[in-house]
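With one protein chain held back, the other chains of the complex are shown just where they sit.
And then chain A:
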Amino acid sequence: MMDFLLNEFLVTGDPLIYGAMVSIVLVSIAIVFVLTYFRKWGYLWREWLTTVDHKKIGIMYIIAAIAMLFRGGVDAMLMRAQLTLPNTEFLNSQHYNEIFTTHGTIMIIFMAMPFLIGLMNFVVPLQIGARDVAFPFLNAVSFWSFAFGAMLFNLSFVIGGSPDAGWTNYAPLAGPNLNPGPAINYYLLGLQISGIGTLATGINFMVTILKMRAPGMTLMRMPIFTWSSLITSFIITFAFPILTVALALMTIDRIFGSQFFTLTGEGMPMMWANLFWLWGHPEVYIVILPAFGIFSEVISTFARKQLFGYKAMVWSMLLIAGLSFLVWVHHFFTMGAGAGVNSLFSVTTMLISVPTGVKIFNWLGTMYKGKIRFDTPMLWSLGFIPCFVIGGVTGVMLAMAAADYQYHNTYFLVAHFHNVLIAGTVFGCFAGLTFWYPKMFGHKMNEKLGKISFWFFVIGFNVCFLPMYFLGFMGMPRRTYAIEPEWMPLNVVSTVGAVLMAIGFIVFVYNIYYSFRYSEREKTGDTWDGRALEWATTTPVPFYNFATVPEITGPEAFWKMKQEGGTTYDKDNLEPIHMPSDSGVPFIMSAFMFVAGFGLVWEWMVVAIAGLIGILACMVVRSFDYDHGFHVSVEEIKETEEKAREGEK
């Protein structure tokens, strides 16, 4: 038993990991102590763990995403430390492989997506004049299954060893023959559990946006961020089932000995690559389209103008979404599928640049004849444009299959996708968070600190990734744990850039604390002279969002309300509001998913079955749950609104 614990169960022998174990234990003790000392267990359970309020769920998503950004960022810094100089003995090859795998997986699945889904959760119902999402209970299941999936994945670090086959987890390298042990199982089950949540989110927001808009808000009157969320939800709903199936098949391969993707028998390892990217390419647009939506909102607000070419913006997003399902082969042009196939996918991939280019020029057009203010959210959006264009044009270069044979698997590719994912998604998340921050927490983030973190991050980002294009031309392959001496100068530059980015991130996080302590509290709900309906609510937003839902007569609902008069608190027409009840079932059910997942990771079938029974029991409990929510009385609404609107007078 001891032997198993020390040799297989716990990861031993590495000072970095001992350090991590000690800090995990210390932080856990500290959290338990603080919660107990301040008697906050009940508060935590009532207000957060059982909540079905889309705003609180959104905030929890964002907090989790920032924590994951920290973890993924530490991975990145460790990688840069190892790659700065040749012959570095900081990380051995196995450890390096685990770190780049967790870096990629965490950043995409547990950072980028939850960050954007968190913003969607908070903002979309407010933008369409709804009081919650269509399925609030399911929304809580989504969040908790994501949280427990992320926890399971992160656990691999100290228990059993982290996955080490890259975030793409290609077969046969990740199959049962070449990679026995629990590590890859963590990847498969962590993603599977959180993937269930994501799929549910896709369905939830699709229905919410299609069915719960305020009266008069036609599709073409929706705010552009809502449009981007709707299209994203469609992509999620169509793409995620592919991942679910692929993960399930490989799990069966590894745990029950089937031969779908195996090296042996008649397994087809290349089918994994196809299925993975059939999901994986749309996934890229799942994390970029909401960011596009954020930039559109921010640029229009701070240029103080209507969005230029609203219709073209919507249509180009629809086109991008459609094309995103038709380009997956460009991730493996070098597989030798033949000239015809490669030519076709080269052209479809390049075509994506057309609607994307239209969007870039429309953002520029939005600034034309505007009156541009340079607050922090706008800085992130302006930084996005040139940085993303560099990522975009190198994407077109990669799309040219014949040339891709030279770029593939090199640092040219690494530079490209960081250029689009950081400049697009991460800048978008930061822009969105600083933009909607006052609506979430009742105060702005400090402008000065915001600008410092922006400049550190943006300059660091370019210093870090531009040299990598040249490293690609020099023949440096991605995922190598050691560099050749001739690659050293550019790698040193790149590491300097990474340090600048880390400083930018630290300042950003410090800004959250600083603003909480010192920022002036918001007096009105309309911090930035906004244009969409979320700014029509008071700050903080009451749990029912809108006392009365306004009639929408055109695009930019709130802008119009400000000109023509109109309110979300029509005193004479108040009616009791129907709201959903909180529930602990989503949390408990997801905890059982975690138990089942952990059992499957270690192939302990008793634990796995116990977990599955728990999940089923939760479903039964939910099925016989006749609680249809409660009504907020007119008196309570009046009281809440009068108090919230004191500042406006």
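Assume a contact is a pair of C-beta atoms (placed from the backbone, for glycine too) under 8 Å apart; a residue touches a chain by one contact, two chains touch by 3 or more; residues count from 1.
Methods note: contacts and distances are computed from a predicted model.
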- Item | Chain not displayed: protein name in its UniProt record ("Cytochrome bc1 complex Rieske iron-sulfur subunit", "Quinol oxidase subunit 2", "Metalloprotease" or "Acyl carrier protein") | "Quinol oxidase subunit 2"
- Note on the structure: Out of A:Val25, A:Leu44, A:Ala248 or A:Val354, only one touches the absent chain, namely A:Val354
- Note on the structure: Among listed residues A:Asp3, A:Glu266, A:Glu520 or A:Glu564, the absent chain is touched only by A:Glu266
- Note on the structure: By the document's definition of touch, the residue of A:Ile390, A:Val414 or A:Ala547 touching the omitted chain is A:Ile390
- Query: Which of A:Tyr43, A:Phe473 or A:Phe630 touches the chain that is not shown?
  - Reply: A:Phe473
- Per the touch definition above, residue among A:Thr12, A:Thr36, A:Ser93 or A:Ser633 touching the missing chain: A:Ser93
- Query: Taking the full complex into account, what residues of chain A touch the chain not shown?
  - Reply: 86-89, 92-95, 97, 164-166, 170, 172-173, 177-181, 262-267, 269-270, 303-312, 332, 334-336, 338-339, 342-343, 346-347, 350-351, 353-354, 357-358, 360-362, 364-365, 367-374, 382, 385-386, 389-390, 393-394, 396-397, 400-406, 408-410, 467, 470-475, 477-483, 486, 489-490, 493
